[in-house]
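Incomplete set of chains, arranged as in the complex.
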């Protein structure tokens, strides 16, 4: 799972109908030591807010989170991180 | 989901028969702050046009959008973005 930060919202009127009601957020990778941090869109399941550090799942796993296999979603926020305890420093 | 821009169309006469009738578009990644923006092909489901900023799903999720699991498609446009509201600037 990716370590990310929530940085914004996405508004889309014209969309696949199964996206109705989903909270779509703009997410940025937030790994310790990473320079190029990708920005993408994820569906929220845990009421995350701007600035939260979160865990994001990708691919078919993101669909499974919503309890139906036909969701047009391939990234989902599944946890808000309280603390990253790194015992051995990332090189 | 990826933030992309629609930049063109693809024409292909000789193709897998399940691709018949699908609108295939040339897409480019359009993430804030990204330098190397990949170009690829996606099937459209929301009547997107050239220049639209869109949300694209990948992998098995792209097939699910079409309501049958055997579609030879691994990228699909699922929404046209009205607005990206970024509350915390992408670094």
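Each chain gets a letter, A and B, in the order it is written, and its residues are counted from 1.
One rule holds for everything that comes next: a contact is a pair of C-beta atoms (placed from the backbone, for glycine too) under 8 Å apart; a residue touches a chain by one contact, two chains touch by 3 or more.
Note that this is a predicted model, so its numbers are computed, not measured.
Undergrad: Looking at 2 placed copies, how big is the full complex in copies?
TA: Full complex: 5 copies of the single sequence.
Methods note: only the chains that are shown with their structure count from here on.
Undergrad: From the C-alpha centre of chain A to that of chain B, how far is it in Å?
TA: 19
Undergrad: Where on chain A is chain B touching in the complex?
TA: Residues in contact with chain B: 5-16, 19, 24, 26, 28, 37-42, 50-51, 59-60, 62-63, 69-75.
Undergrad: Quick check on the complex: what are the chain B residues that touch chain A?
TA: Listed in rising order, the residues are 1-3, 31-34, 45-47, 55, 57-61, 64-65, 67, 76, 78-91.
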